[in-house]
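With one protein chain withheld, the remaining protein chains of the complex are depicted in position.
For subunit A:
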Amino acid sequence: MSLALSTLLYEWRRYMAAIVALGVAGLLVLAQVGMFMGIGKSFTAQIDRARADVMVLGPGATALFNGGPSGLPRRLMGVVYRHPEVIQVAPLDGSGGRFQNITPPDNSGGPPKARKMEFVSVTVIDPIQGYVTVPTDYSDALIETLRQPYAVAVDQTALARLGVKVGDKAVYNGKTITIAATTTGYPNVMQPVLVMSRDTLRMLGEADTGERVGPLMVKLADPSRAEIVAAQLNKASGGKFKAWTRQQLAAANQASMFKEAFIVILLGFSAVIGIFIGVVITWQTLRGAIMANIKEFASLRALGVSMSDLRQIVMELSFWVGVVGIALAGLLTWGVAWLAGVFSMTMAFPPFMVVGVVILLLLIALASGFLSLGVLKNSQPADLLR
């Protein structure tokens, strides 16, 4: 084991402030990334967990939402369906609007209590078992229930917010619907989601019935060939649509979150604060720790160890402080994500952001090490001679 690593392990208390600073700086950024990505993911949860192996979007779209118009002319459904490996094609449909609960009249003559109004978004499924639009964890009973006209399902985490319970009637965009079932595992902190059948949406007058439809969900005979089929579809598209595998689209959806200016501003702000706090605390901690061992460093200098070798020890030390800080950031973030889960809040951590934060923390640690190199000039071996 190297001198730097042994020193860090043996004198870990001395380095704790730096490690905690890095951990918290990492948490600051990662927790927000997790939150924003989680929110983004909760809007597409029903789609992400459905059986579509390939999604077909309009040619210019860069993501499902927030990525430009993603719909297509209806006639292109046929083009996609013509591929021999495609077994189901269904357009994504949805809507959104004003939701109000209906409370029983108060017999005492006062105004009705606990009236609630929320803006909700609507996701559509085709209530057929195993169909491409149906999330894989929907039970047969749930699908059966949604087959009823004007029946909707909401996630159980949204019940209180909407002020309803199963069996209640409610008003959606001025029309009466029934809260017929609940789902679990589809929390959305931003906006409650109503799930309903395509026919219910049509009866509400909000379905795509014209020339254009939403993005297409495509099920393949062999899901493992999604990449190949997507490529073949793209070749046959003539530039009129673009096929994505589900993984590609999920990644693009997450990346599209960074088109939201407020997310970028908040994350950028946090990153700057994280860098500032991280560098200052880590730098000062490293300085102090090196000063505490300055006589030992000086004795190495006396024995002829060069200044550049000592610098290397300091840089290695800061590298290991960074590594431990990253581990702590991971642990803290895991804790926060767990806590968020307890409160039904989804957090998601796209790998490219995690890698980015890891690199950021390592750079903070190395920059701090670099700034601390100055104290080594105090390692004057002549001072050891008195």
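Following the convention adopted for this analysis, contacts are C-beta pairs under 8 Å (C-beta built on N, C-alpha and C of every residue); 3 or more make two chains touch, one makes a residue touch a chain; residues count from 1.
Here, contacts and distances are computed from a predicted model.
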Protein that the absent chain corresponds to, by UniProt name, given "Activator of 2-hydroxyglutaryl-CoA dehydratase", "ABC transport system ATP-binding protein", "Pimeloyl-CoA dehydrogenase large subunit" or "Energy transducer TonB":
"ABC transport system ATP-binding protein"
Pick out which of A:68, A:97, A:288 or A:381 touches the chain that's been left out of the picture.
A:381
To test your reading of the contact rule: which positions on subunit A touch the chain that is missing from view?
3, 6-7, 9-11, 293, 295-296, 298-307, 309, 380-382, 384-386
